[in-house]
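All protein chains but one are shown at their positions in the complex.
Naming follows writing order (A, B and C), and every chain is counted from residue 1.
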Amino acid sequence: MENKHEIYLDNAATTRTHPDVVSAMLPYFSLHFGNPSSLYSIARSSRTAIEEARRKVAAALGADEREIFFTSGGTESDNWAIRGIASAHGKKGRHIITTAIEHHAVLHTVEALEKEGFEITYLPVDEYGMVSPESVEEAIRPDTILISVMLANNEIGTIQPVQKIGEIARSHKIIFHSDAVQAIGQIPVDVRTMNVDLLSISAHKFGGPKGVGALFIRRGLRIDPLLYGGAQEQRRRAGTENVPGIVGLGAAIERAAAMMSEKAERMKKLRKRLIDGLLTIPKSRLNGHPTERLPNNVNIIFDYIEGESILLLLDANGIAASTGSACTSASLDPSHVLLACGLPHEQAHGSLRLTLGEETTEADIDYVLGVVPTVVQRLRDMSPLTPK
Amino acid sequence: MENKHEIYLDNAATTRTHPDVVSAMLPYFSLHFGNPSSLYSIARSSRTAIEEARRKVAAALGADEREIFFTSGGTESDNWAIRGIASAHGKKGRHIITTAIEHHAVLHTVEALEKEGFEITYLPVDEYGMVSPESVEEAIRPDTILISVMLANNEIGTIQPVQKIGEIARSHKIIFHSDAVQAIGQIPVDVRTMNVDLLSISAHKFGGPKGVGALFIRRGLRIDPLLYGGAQEQRRRAGTENVPGIVGLGAAIERAAAMMSEKAERMKKLRKRLIDGLLTIPKSRLNGHPTERLPNNVNIIFDYIEGESILLLLDANGIAASTGSACTSASLDPSHVLLACGLPHEQAHGSLRLTLGEETTEADIDYVLGVVPTVVQRLRDMSPLTPK
Amino acid sequence: MYSETVMDHFNNPRNQREIPDADGIGEVGNQKCGDIMRIFLKIHDNVIEDASFQTFGCGAAVASSSMATEMIKGKTLEEAWEISNKAVAEALEGLPPQKLHCSVLAEEAIHAAINNYLEKMGLEPWEEGEGSCAGCSGCGTD
Partner (left out) sequence: MYSETVMDHFNNPRNQREIPDADGIGEVGNQKCGDIMRIFLKIHDNVIEDASFQTFGCGAAVASSSMATEMIKGKTLEEAWEISNKAVAEALEGLPPQKLHCSVLAEEAIHAAINNYLEKMGLEPWEEGEGSCAGCSGCGTD
């Protein structure tokens, strides 16, 4: 970190790889560097390490270890889940149900399928970003082959009723995928109670390294590969395994699961302090659901001002935050999530997302609460939209 | 390494991540951990580091930095190149030319396309595993949209005449992809003289980490994404960037390029010593081309004995080697490369591949030359095929 | 992502205020784009004596407004009209490609303010040449 005051409140974008996780990974770069597919003994540690990581991921998700497939991240997991099902079951039907507030890794994938002749239903959400299970049931058609609904939203933190949606999907015998990238380490995730067939995770969102993730694939589910090649991962996902990354994923998920409930309690207290403080600013509103939200997520609109300007001024004050999601921050688009929640364009350009992490302290929150009102005032003074 | 004698001669499967490369990566896990897409200053080091790595990769390949796209490895690069072109240009034509000896990351990808209605020509090779440029030219049809020929083969090390093939492709205005995964750090690679439009590389084959690679995409080439999602990599490859991995790729390729010619000379001497020594064993033959081969590749057939058994006995003597390619060593299939070179099945099951690395010494070679004849004799004594 | 000059103009915006008795006011942009820029001009004898702005928008939009108002002060209306978005962006030491439209907005706001003055004076408004949103790929491409 380069600044004096450095308060990192963008843990939904990525988290610091925990030093313990890095330590766990280190031996697999230069010491146990063998290719896990190799026969000889020096490669055995790589193989063992991968299988150990697989057990840890399976344990954290309530899955069987043979149901865990390692990928290069949440994006690949989402792409694989959707395209792999579309390709394997496209003859049975070409209708997919998803929501208007999915991550782009889901939305842009189904849009690509749309060009290939699939029909996509984008379920609406209410003002809190919540999907109703009834709307899922109503959208089901005889040719529906896949339902994809995220577990928790990355921008506004709203937690979806996936268990109910999973029941509906199962009762109609439709494959159900859930993007749980933001949920791991924050709320309990159990693939059986959720009734999911496919579930995406990404290590760097919970203290693991970037560039590695996993896809849960329910035993017996037919799915085509996304990456073809060698016989790795039960012949379902080719490519020399990212051994250190996979070890890091395993270490991180074990750690995250162990500390989850304690951490969630702490996050919720800090979150309340932060939300209560920010809402004392006039013309401010909380986005997302008041209670069904990730313990670490705060997303607020301040009328009359624009998101990027807020970020830049916060950054000048040593606070790292975001507006919309990190991966679109370089683009001009308003947040598709906030638009789906019914916000007008200028507000969808102007939200502030603060996502807490395990290192966040009460003092950090208080510092932020001291800075934000000044920043908001300054930008409102500058804005032609501010009423006199 | 767990054994007393540990001689690693499987550098085509993977290489030790060089400690200097690991050192370069380390700060990007826990210190500069920001998401490169983020605006704030603490994420700037991640962005800068990625762009620095991109410059290094571009420099090593003679490419422009805006032509380098980071991926999760050689497999993803190959899949993306082929599927991305098939998807973007499939309306113009549905014929693809490749060779019988490509890596499975290419072969299984085109096979998947075959099921979707593409027609694939698999060019034969001669007994040395060499593709003739004439055969490429003859295979071209009006509906050919892509030619994919690897630069150097992973099993037998044969180096293909890609420059000529590239000229032919260009003169017919057909897109040309080359899998250069095995070539980097071993022989000069220059995308302009090769006339390639797409080129795949993978970091762990030249002292970099596993799980990261790159695809060179010539400026102006139209290609669809393989992974959809966020706006990373000029909107062509979504997913939070594997910052430490990308930094490692950059550091490794810079290192590999700097030491290449010196290393190649050393490898060639060691290779000669090894080949000459092994061929004194009766009923043994070199696979691959005698001169047009990777400086570090040795691939030998010993009649009457089977590959896995050789590996296990070598392993018992502290020598890590392989038969066929690492990613198929868990499967029962004979080498598709050796079959394509015209070898009968029992021989295609029985090759020994030894691939040298920068750490290989003359003493290692001499030790190997002491062990192999005993191992071969022992297995021949056991084999029902050995003539009395 | 931004140059030092952009960050300086963003953090210390010049001329950010209203001019209550302005001779010309121009407002451009729209909320859909997430950028609205308003420029105020005080004009005497065909010369811009004072200029100021109000902006709802990103860092580049704020910096472009600030820089543009600095650039037109003391210029004749003709000179000010000729200040292109490129000139603004260059004065800012460059803008990221996806942010070039913000400098276009500044050029347009100046034109709008000048034409507002001309209309108030009962004169013909000047016509836009090439440039402006024509060469900009900001809106609606996604």
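Observations on the structure shown:
Rule of thumb we're sticking to: a residue touches a chain if its C-beta (ideal position, glycine included) is under 8 Å from a C-beta of that chain, and two chains touch if they have at least 3 such contacts.
This one's a predicted model, so the numbers in the text were calculated from it and none came from an experiment.
One of B:S132, B:Q163, B:S284 or B:S309 touches the chain omitted from the figure, and that residue is B:S309. The chain not shown here is touched by just one of B:S135, B:Q163 or B:S383, and that residue is B:S383. Residues of chain B that touch the chain left out of view are 304-309, 312-313, 316, 330-334, 344-346, 349-350, 381-385.
Keep in mind that, in the parts below, only the chains that are shown with their structure count from here on.
The distance from the centre of chain A to the centre of chain B, with each centre set as the mean of the Cα atoms, comes to 33 Å. Remark: chain B and chain C have CA centroids separated by 54 Å (rounded to whole angstrom). In chain B, the positions touching at least two other chains are 39, 44. Contact with two or more other chains is made by residues 1 of chain C.
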